[in-house]
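Handing you a structure now.
For this depiction, one protein chain was excluded, whereas all remaining protein chains were kept in their positions.
By written order: A, B and C. Residues from 1 in each chain.
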Amino acid sequence: MTPYAWLIPLFPLAAVAVIIFRGERLPGRGAFVSIAAIVLAGLAGLQILGEVATAGARADLTYRWATLGNRPLVVGFVVDPLSAVMLAMVGIVASLITIYSVGYMRGDPRYPRFFAYLSLFQFSMLFLVLADNFLFMYAGWELVGLCSYLLIGFWFERPPAARAALKAFITTRVGDFSMMIGILIFFLHTGTLSFTGIFQGIQAGQITGPLLTLAAVLVFGGAVGKSAQVPLQVWLPDAMEGPTPVSALIHAATMVAAGVYLVARTYPLFILSPGRDALSVVAWIGGITALLGATMGVVEDDIKRVLAYSTMSQLGYMFMGLGVLGYSAGMFHLITHAFFKALLFLGAGSIIHAVATNDMKAMGGLARTMPVTFWTFLVGTLALTGIPPFSGFFSKDAILVAAYAQNKALWVIGTVGAFITALYMGRLIWYTFAGSYRGAAEGPDPQGGHGGARPHESPSVMTVPLVILAGCTVFLGFLERPFGEFVRFAGAEPPPGPAGLVALSVLVALAGWAAAAAIYPWRLVSPSALRRRFAWLYTILVHKYFFDDVYRWVFLGAGSVLVLIAGAFDRYVVDGLVNAVAWLTGRAGWVLRYVQTGREENYLLLIFLGLVVIVLVRLIR
Amino acid sequence: MITLTHYLVLSALIFVLGLFAVLTRRNGVAILMGIELMLNAANINLVAFNKFVAPGAMQGQVFALIVITLAACEAAVGLALVLAAYRGLETIYLDEINLMKW
Amino acid sequence: MPWYLELLRAIGGTILIFSGVAIVAAMFGVLLERKISAWIQSRLGPKHVGPQGLLQTIADTIKLIQKENIIPQNADYKIFASAVLIVPLAALLDYVVIPFGQTRWGPLIFRDLNIGVLFFAATSSLVVVGILMAGWGSNNKYALLGGLRSAAQMVSYEIPMALALITVAMLAGSLSTVTIVNAQSHLWYIVAQPIAFLIFVIAATAEVNRVPFDLVEAESELVAGYFSEYSGMRFALFQLGEYGEMFAMAAMAVTLFLGGWHGPQLLPPVLWFVIKLYALIFVFMWVRWTYPRFRIDQLLNFSWKVLIPVALANLVVTAFFVMVVHP
Partner (left out) sequence: MTGEAIAFYALAAITLLSGVIVVSSPNIVHSAVALVPAFLGVTGIYILLNAEFVAGVQVLIYAGAITVLILFVIMLTEGGTGLRLQQRNEQGTIGAVVAAAVAALLIAGATRTVWTPQPGTLATYTPGAIGQSFLGTNLLAFEGTSVVLLVSLIGAIIIARKED
């Protein structure tokens, strides 16, 4: 199976073709095609994971595509523990989410198109995961970006959705551009685009010193954009305008994690940079994002946005883990996070499906009406906040241990982040599920899935994936040790931390829960009092650290001045020249048009007259 | 002994006859006839060169055949144009077709 | 002696000798036509000149030669006069490539050209020019209409005919008529190519302007079509050309589809050829006196919308068989 791994992405691609061209006419509007494709791909991914894990199968399928000058352009696919794990994860999560979407998207006018986009995304993501070179990686990278754009703006009739799609696309584009420059630097100096070729080039000293660091950081810039790290994090919360399965699949489990995967895939670039500067950049960006994301989550009322901030923060943890030499810890967190965050998003989707709003303050008391959703959601939350024995505890703890060994400041940041994570997730849980239903009695549209004044449990096509994901969430954590031996990078194995560390992080998480409990259900401190007391902090957080405003001022303000100047230049200098030429031509034509008799005989006569004259002149000279 | 030059001179004369027709006739059909004569002259050249300069080759005759085919195309399209002009403008005299002049 | 001079000699010889042969054939053809029409219409036909009216055509010819050549007042004399020459000449040229039989010294043919079939198609297409000239030169609207109809008809039916010819040439692997006849020593191509044979016969009927495709000279509509204004010997020449063309077409059909001179050893090859030729001529006449006439639009539609597609399909299928199935 392993040598045929390159076939896996073709399943969803075939599904795209089928649904795009036949979707509306297929039974069930084509959803089953998409599901069948991704389930097949997922099973194949699991099979490959099994082969790689048990038999140690590897594959590096290369193909010489073209020769640029004297540089062969070798492309291909790679199967190793890293990509096998990602394949299996993407396959499983995407299968569950696709099945879930059948329930969530029911009745949507563009139902087949949604599944076509979803399959296209799955194709791109699997393609990206299997890439063994920067060219394919970049292609997959752009394709997932495109699918993200299409799916965020899936309900493009809503202006915020359209705007969010554009914002996501343009913001990630900044990162992609930086990544392209980095790739080009590597290509220039090593003459190859394949990962192994570049690693060998670095070891051979073809690219060294600050340039290597710069190039590595530029490549990391792509990851920053795609994984919504500071300072390119602004698009992710807005991206929640997309349908919730999309948020779960793209903006929690897979695409945003592609940045982490990129860093893991190209880990030698970072670890070989002089003084591991590039790695430090990764670690600090991750740490800062982990903290900022968590803090912003505390004041957010939109349930999906809370989860988005949480995603951002958790991605920060992953980068931090990679940055502090916790290679397998970071990757393990990626996998566990993919499952429990997909679970959380799908749970949120189930809630939104039931109450038809995103506002947590309009929910409440849903634990009784939606028991399955509640319990699975709770499992996910506990995993996210790092409560043992749920999977999040193991992975996050491993990252913190690695950070402790490498960089105490980052460890502190991470621990504080863990506290805040517990705080905002506790807030979410109590707002949503506890107390009584605060939803307005006025019923939105009575027909359609997103309606009904009375919250109700979602159909089983939605709850079954939740249960499966919850099972994975519980069970995955115990795989920490085998995972660490399976996916590892020689030279990035942190020493075991002191025993108290684990206890401390559990305590911190529990403290976060306790603080949330103190504020929300028990009302020991009223939230509004807190808000007044820390008004400045609240302002900063609500405005998302003013990133959007700064960007608006800098890029829109300065940009519009630039545009004005360029416009004036274009209008008066460039157009002026063109108009002058046109005017001149016009006048000349006005005079010369009498030469154009429009008669073939005249023209031909002149042609042959000219021929005679030319030949005669040639003969005489 | 008839040499290549004989054929070339003959073809030049036929070509010039065609050219004269194209240059001086008013009737569109007559101009097409002149073009056919010019194409025939070119064909004589092709076949004659094939025989005298490259006796082993086929290309001269092959391209003469292609020119004949294209001449048929040209005649069909040209005559269709003449018909269309006659239907629309009621003349096939090219100096009277001057709707787009100036 | 260079072969092109031989060809010129052959053409000259053909014209000289076959003027005789074709004139006799045409005269006999006219008689046959009248006799057969009479038979079909339950009449007696010419009966008084010679035994059973056998000399009727000779008498007619003598009468025509004696008659005045009337030239219409505003006719274009040069064209009017030269049209008469083109039609029979083109018809006679067809005979150059027709093999009449096999003798001890080789096939009985004037020139076994390696482009024989192409030559046949080319010369038979020249007849149209003569007809158009006759129609225009007469300065008579019936004649002009007849000429125009003829041009449209013959140009249209040349294509299916040429496609049928190509099909046969493809089977035999040669354009030479003798090779084609020899290729049929075991199996006549009418068996292998019944569709091509039908197409050829239909197109040939149209080419020689006979019922049901005789719009060119439809008596009830156009008097006598393009030769309404011709009289005397010129009229006779047109008749000669027409019957000569018909015999040439029939001979070509025999050559291409009916095995040429091949037949059981009972009779000499030439006789076999003549028998087949007259059988086909009889079919032409039979059709002429049995069927009504097409309308001009039906006629052109039939060629472009039925015959040409069928002929093309037949060509493709044959090519497939020749190249793939039975190479």
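Convention: a contact is a pair of C-beta atoms (placed from the backbone, for glycine too) under 8 Å apart; a residue touches a chain by one contact, two chains touch by 3 or more.
Owing to the predicted nature of the structure, the values given are computational and were not obtained by experimental measurement.
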{"item": "Contact list for the unshown chain, restricted to visible chains", "value": "A, B, C"}
{"item": "Sole residue of C:L113, C:L171, C:M246 or C:A311 that reaches the chain not shown, by the stated touch rule", "value": "C:L113"}
{"item": "Sole residue of C:V49, C:L64, C:A151 or C:V283 that reaches the chain not shown, by the stated touch rule", "value": "C:A151"}
{"item": "Hidden partner chain, residues of chain A it touches", "value": "601-602, 605, 608-609, 611-612, 615-616"}
{"item": "Chain C residues that touch the omitted chain in the full complex", "value": "1-2, 4-5, 7-8, 76, 78-79, 82, 86, 113-115, 118-119, 121-123, 125-126, 128-129, 132-133, 136, 144, 147-148, 151-152, 154-155, 158, 162, 173-175"}
{"item": "For chain B, residues in touch with the removed chain", "value": "1-10, 12-21, 23-27, 29-30, 32-34, 36-37, 40, 43-44, 47-48, 50-59, 61-66, 68-77, 79-84, 86-87, 91-95"}
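Basically, only the chains that are shown with their structure count from here on.
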{"item": "Overall pattern in which the protein chains touch one another (line/ring/star/complete/other)", "value": "other"}
{"item": "From chain B, the most remote chain by mean C-alpha position", "value": "A"}
{"item": "Central subunit by CA centre of mass proxy", "value": "A"}
{"item": "Chain centre separation (chain A, chain B; CA means) in Å", "value": "68"}
{"item": "Between chain B and chain C, centroid-to-centroid distance (C-alpha), Å", "value": "32"}
{"item": "Whole-Å gap separating chain A and chain C, where each centre is the average of the chain's CA atoms", "value": "82"}
{"item": "Chain A partner contacts - residues on chain B that touch it in the complex", "value": "19, 22-24, 31, 94-95, 98, 100-102"}
{"item": "Chain B contact footprint on chain A (complex, rising order)", "value": "593-594, 596-601, 604-605, 608"}
